[in-house]
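All protein chains of the complex are present and in place, except for one that has been dropped.
Then we have chain A:
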Amino acid sequence: MFVARSIAADHKDLIHDVSYDFHGRRMATCSSDQSVKVWDKSDNGEWNCTASWKTHSGSVWRVTWAHPEFGQVLASCSFDRTAAVWEEIVGESNDKQRGLSHWIKRTTLVDSRTSVTDVKFAPKHMGLMLTTCSADGVMRVYEAPDVMNLSQWSLQQEISSKLSCSCISWSPSSSRAHAPMIAVGSDDSNTAYSGKVHIYEYIENTRKYAKAENLMTVTDPVHDIAFAPNLGRSFHVLAIATKDVRIFKLIPLRKESAVGSSGPTKLQVQILAQFDNHNSQVWRVSWNISSTLLASSGDDGCVRLWKANYMDNWKCTAILRGDGSPVAGSSSQAAVPSTAGGPQHVLLQASSAGRKKAQLIPG
């Protein structure tokens, strides 16, 4: 079902995050070696590294793409207490390095006093916004008032919680019925503090985010959190990576006096599924685009895929080993190892980035 294609990433330390862009043709990786690499998919499906540069003076925890409407833009966050926004500039046409892309730092967000553990862009319809969260428990919301000027970001709001934050996720819903929503997970190891996931909602009246929900049942450190793509649903689905994989359903309860809401929407929280198949810490969760499949990875070095049947019963449909070897006991025989050699640095890979030099119009 799946073919594993291994890529010689050539990072000098742990890779902490992998991120696909909006169209699924580019990939960014970040590592403790303080660098970020950008990979472009060639026509034959190979991934070629088109850029690699030092981004921070500490481990880079996360890297994330902005919507391509804003250009080819990446954000990264690091142990060095900063988050940075990068934009790709394609080499000049008469340049020897034609097609080689350069990434330019547009801004450094230096408000945090501790390690910045996650950075995420807001859904496109909200404009150019991003949030960061840091190890001292502060979540920050930034906005670029002028989308053409990536070097100017204003800090909209700071929300402190007592617990160190580890991950953050925007609700992708574009419905006007849903207020913008952010979920923040904490990796504080003290299980005495219950509620390691906080959900904040934008309040139109105050123009601020306020706490809407606290998932009290999550008491173990949370390492990753991901809203499922909304796709026209009336409710939200949230996956959480903690000591196990959990899937929550958040149903907004429509208030009677909907006009001029002064407080956050009440959410009805249901737990849809909970799996400890990894038998260890779960580090990452990720949804596919149609939000029918959830992938999780844990300390066991395996990726597990989860799928719901029509009854909303979630079941494991595949187990993938990181090196592509099949896993005994996997329901579907996954991962035929066909290890393609590491990609060469193909420099003349035309990049889709930058501003188009040619345009089409009906004549």
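The working rule: a residue touches a chain if its C-beta (ideal position, glycine included) is under 8 Å from a C-beta of that chain, and two chains touch if they have at least 3 such contacts; residues count from 1.
Here, contacts and distances are computed from a predicted model.
Of "Adaptor related protein complex 2 subunit mu 1b", "N-acetylglucosamine-6-phosphate deacetylase", "Metaxin-2" or "GATOR2 complex protein WDR24", only "GATOR2 complex protein WDR24" is the UniProt protein name of the chain excluded from the display. Checked against the hidden chain, the listed residues A:His23, A:Lys211 or A:Lys266 yield one contact partner: A:His23. Remark: the omitted chain is touched by one listed residue; of A:Asp80, A:Glu143 or A:Glu201 this is A:Asp80. Note that of A:Thr108, A:Asn190 or A:Asn288, the residue touching the chain absent from this view is A:Asn288. By the touch rule set out above, chain A reaches the unshown chain at residues 1-9, 11-20, 22-25, 27, 29-34, 45, 47, 57-59, 61, 79-81, 93-94, 115, 124-125, 135, 166, 173-177, 187, 223-224, 229-235, 243, 270, 272-273, 279-281, 283-293, 295-301, 303, 308-313, 320-324, 334-336, 350, 352, 354, 356-363.
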